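The structure follows.
Note that one protein chain is taken out, while the other chains of the complex remain in position.
In this document, chain identifiers A, B and C correspond to the written order of the chains, with residue numbering beginning at 1 in each.
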Amino acid sequence: MSFTLQQNQLLSPLLGDEEITGLFSVEADLAAMQSFEVALAIAQAKEGFISREAAQTIEENIGQFKPNYEKLGLGMARDGISVPALVTQLKEQVSPNIHFGATSQDAIDTSFMLRGKATFLILLSRLENIFEHLDTLDAAFGTNKLMARTRMQAALQFTVADRISTWSTGIRESVAALKSCRFPVQFGGPIGLLIEFGDRSYALKADLAERLGLEVQEQNWHASRGNIVAMANACSHITGALGKFGIDFCLMAQDDFSELKFTGSGTSSVMKHKQNPIQAEALVTLARFNATLVSGVHQSLVHEQERSGAAWTLEWMLLPQMIVAAGASTRIAIQLLNDTTAIGLEP
Amino acid sequence: MSFTLQQNQLLSPLLGDEEITGLFSVEADLAAMQSFEVALAIAQAKEGFISREAAQTIEENIGQFKPNYEKLGLGMARDGISVPALVTQLKEQVSPNIHFGATSQDAIDTSFMLRGKATFLILLSRLENIFEHLDTLDAAFGTNKLMARTRMQAALQFTVADRISTWSTGIRESVAALKSCRFPVQFGGPIGLLIEFGDRSYALKADLAERLGLEVQEQNWHASRGNIVAMANACSHITGALGKFGIDFCLMAQDDFSELKFTGSGTSSVMKHKQNPIQAEALVTLARFNATLVSGVHQSLVHEQERSGAAWTLEWMLLPQMIVAAGASTRIAIQLLNDTTAIGLEP
Amino acid sequence: MSFTLQQNQLLSPLLGDEEITGLFSVEADLAAMQSFEVALAIAQAKEGFISREAAQTIEENIGQFKPNYEKLGLGMARDGISVPALVTQLKEQVSPNIHFGATSQDAIDTSFMLRGKATFLILLSRLENIFEHLDTLDAAFGTNKLMARTRMQAALQFTVADRISTWSTGIRESVAALKSCRFPVQFGGPIGLLIEFGDRSYALKADLAERLGLEVQEQNWHASRGNIVAMANACSHITGALGKFGIDFCLMAQDDFSELKFTGSGTSSVMKHKQNPIQAEALVTLARFNATLVSGVHQSLVHEQERSGAAWTLEWMLLPQMIVAAGASTRIAIQLLNDTTAIGLEP
Partner (left out) sequence: MSFTLQQNQLLSPLLGDEEITGLFSVEADLAAMQSFEVALAIAQAKEGFISREAAQTIEENIGQFKPNYEKLGLGMARDGISVPALVTQLKEQVSPNIHFGATSQDAIDTSFMLRGKATFLILLSRLENIFEHLDTLDAAFGTNKLMARTRMQAALQFTVADRISTWSTGIRESVAALKSCRFPVQFGGPIGLLIEFGDRSYALKADLAERLGLEVQEQNWHASRGNIVAMANACSHITGALGKFGIDFCLMAQDDFSELKFTGSGTSSVMKHKQNPIQAEALVTLARFNATLVSGVHQSLVHEQERSGAAWTLEWMLLPQMIVAAGASTRIAIQLLNDTTAIGLEP
């Protein structure tokens, strides 16, 4: 699963996230699938399912592997996944013992989990950064007066600290959603049974998971996509919580309100006097984008039989985009908080 | 929040859920809001914010309260919420001390949480029931042969137990999503500050929560809707996991497969020989329905300022429907498992 | 298809539409299905497929038909549609010759088209009414000064007429979407072929359509749901165009802007000074509601084989709600335009 959004040279500076997009490049996908194959070989050698020599060969040769991208593309068009073509190349260039007992979905889902986990660590760290920025703003402007507004009408006066506290509450909820995500290895073989490994199958899977820094689950999740849905939910929750901050920012920055001052703002091609809250608007856009896409990931829970090409492929088209959007949202929020030079009125 | 779906006399027998729909009737909503007001009065009396006599009056008189529905409706059309009109009636009929320091959203959100929690206990219990039925089927037919199918093609043979295990895994994931839902009281007053209650505000809120059997959160969540989104996610996860069971059921019941036999099936107005897997199709429908609606609940995370009429009202139009759909889905799945008389081929 | 939303006594005064909800009541659905059966019988008698006496009996007896709702509900739960149970009752009470050569979907889809067409005439008329109100506002305040705003920042000054013109443009686009909807009769028999009627099948269908005031299409559309999608698109376009008006209204009504004055506004249970733009917020809510649900109607285009219970039923759960939301949106917009007492600043 390496679908990348926001690669566009013109749009990515606004809506993209270089660091996270990198994790969903073709190269990163292939690298993660190779990590899976190597860890699998080592674990299998330890349990005696392939020879120690075979595992060593795989571990040593993998660095020299040169994917033939054209053949991978042809394989994708024919097989709906690149793994059969990739495994053919790996068997030729690396070792015939690679990918033993595994199915394509094992490599693809595990590759996604490896990069999903890496992403989520980045997101968590950025969200912590956002809390620090909010604390800084609170320290600087928390006691300033601000009009509380309900139903888009002035309600009663409160303080900047009160508004910041609402932002923090919402973002903290999204952190909890993020922390509820699981990143288990996928290993089930063609129909999920790991028949070749008999009563050692769970031990083998657990060892594989540990080598990859992933969790292990009793059952395969080829057709049970709760881990995927949880990630989609968390990404949309993050963009939603930051979208709430974004719309508040836009409203506070309205000329007639003057509740907020910021630098680094957008300019107009014609109206030079304007200072547009571009980044705050982008937070709203990203929130609505993910709130749209999350629907499709839930649709893909209707995953027929042991493996649904239709439902599984839909995940690839949606989830990486949602993750990049969540990344972009955190990146932009940090920038926006950095660029904020005043909130509220001095008391 | 008492929007009821599936009230339709003709459609509710298929797509509705009488028990859960009842929890989202106007009457149940009003009853829950009254419970909130009574518990609030008692907690406030204990803390000395209103007199013990006032609280006692409220507790005693609430049973005689007769809502004037016409005026509530007029209030709704004017105010966008029924609470101002309701509080006027409560103050007249019950006590002028009712609703002290509270805002409409406190009553509405808490009422929803009370009924949300009741619903989720029902859902959990039904999901347990589903696991029992799956165990029964497993005991009866688990060793039968079944063709594992990937990408809608026969893959390799496995057993009925293997297929049932996949269903269980998916449903168990949805149970985890359900268990991650929080049901906190809402109590913040007009702009979330509970100013009237000074440093006793948290203690008061905690006491209120305990009397209602709800959780307490440090901050108000007037504009931080993570609890709402978590519920929507869980409902869609449940219908999605059961939708996967539903589509598998439909595919197994295909004439040419004969992998599954069932009773209680649908008939055709013309083709008398047909046995339609109506309930299994309905599981797919309900999954796609909730996967559609979940998007709107995520959209409502973009909740501007201290209270957004636009975003909040959208929750009312979506979430109760999603909850009823989740209820209907569990009800139908139990029926379908009950009606299943054979799976797979004897070994 | 008679799923009614917004039946809720408390919510419907704000979010419902009594006139259009009535068209989607169980009674209206049954009445429309009876109209279909009567027109079918008359057309069939004319072509000689049933006797003139039979048709006359059907026409005369239909007025006395008393549906047994309990049995219809049981039929729904069993068959996924109420028509088999309904036809049984009609054959008993009215005539055994009723429903000849038809399938349940013919009655259900045609009933929906009859009520869809009635709804759309109401919507068109209300949209005309909205244009009149906009003209009235334009006449009264068109030359007033108003700040044009882009990206939520003051741009350059223009006039109220300019802003009104934008609203009109958007609403006119939604009228075009509405006018592109087709309302054809559905008549195909069990598998769409109308075998019983040989080379007279198209003539029969055309005659049936004419009697019902519907269009006729060469092919049955049992599994080709473009007519349904077009209606969903139009409803969401209407609520979207009026949602644009709603958000502009909310922004203009902000205290610090004072660009708009209105009466009939919402009150707060606590903050008596507030004048909330409840109806304008509701327009935004309804826009986001329909923009959410339209997704599910598009999902139901994936309608397998000759009739998909899963996809077809999903339409019932979504489209009537969307139509009522479109109705509510037009109703609210008219009210809001009526209640608007000033826009912009006198020049």
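The working rule: a contact is a pair of C-beta atoms (placed from the backbone, for glycine too) under 8 Å apart; a residue touches a chain by one contact, two chains touch by 3 or more.
The structure displayed is predicted, hence computed values, not measured ones.
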{"item": "Candidates A:G116, A:G170 or A:P190 - the one touching the absent chain", "value": "A:P190"}
{"item": "Sole residue of C:T57, C:S201 or C:S308 that reaches the chain not shown, by the stated touch rule", "value": "C:S308"}
{"item": "Sole contact to the chain not displayed, among B:G226, B:P277 or B:G344", "value": "B:P277"}
{"item": "Positions on subunit A contacted by the hidden chain, ascending", "value": "2-15, 26, 29, 69, 72-74, 76-80, 82-84, 87, 99, 103-104, 189-190, 246-247, 250, 264-271, 276-278, 281-282, 284-285, 288-289, 291-293, 295-296, 299-300, 308-311, 313-314, 316-318"}
{"item": "Residues in subunit C touching the chain absent from view", "value": "80, 148-152, 155-156, 158, 162, 165-166, 168-170, 173-174, 176-177, 180, 190-193, 219, 221-227, 229-230, 233, 236-237, 240-241, 243-244, 246-248, 251, 284, 287-288, 290-292, 294-296, 298-299, 301-309"}
{"item": "Subunit B residues that touch the omitted chain in the full complex", "value": "150-156, 250-251, 253-257, 266, 268, 271, 274-278, 281, 295, 299"}
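Rule of thumb we're sticking to: only the chains that are shown with their structure count from here on.
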{"item": "Intercentroid distance (Cα basis), subunit C paired with subunit A, Å", "value": "39"}
{"item": "Residue list for subunit A, restricted to those that touch at least two other chains", "value": "150-152, 155-156, 251, 295, 299"}
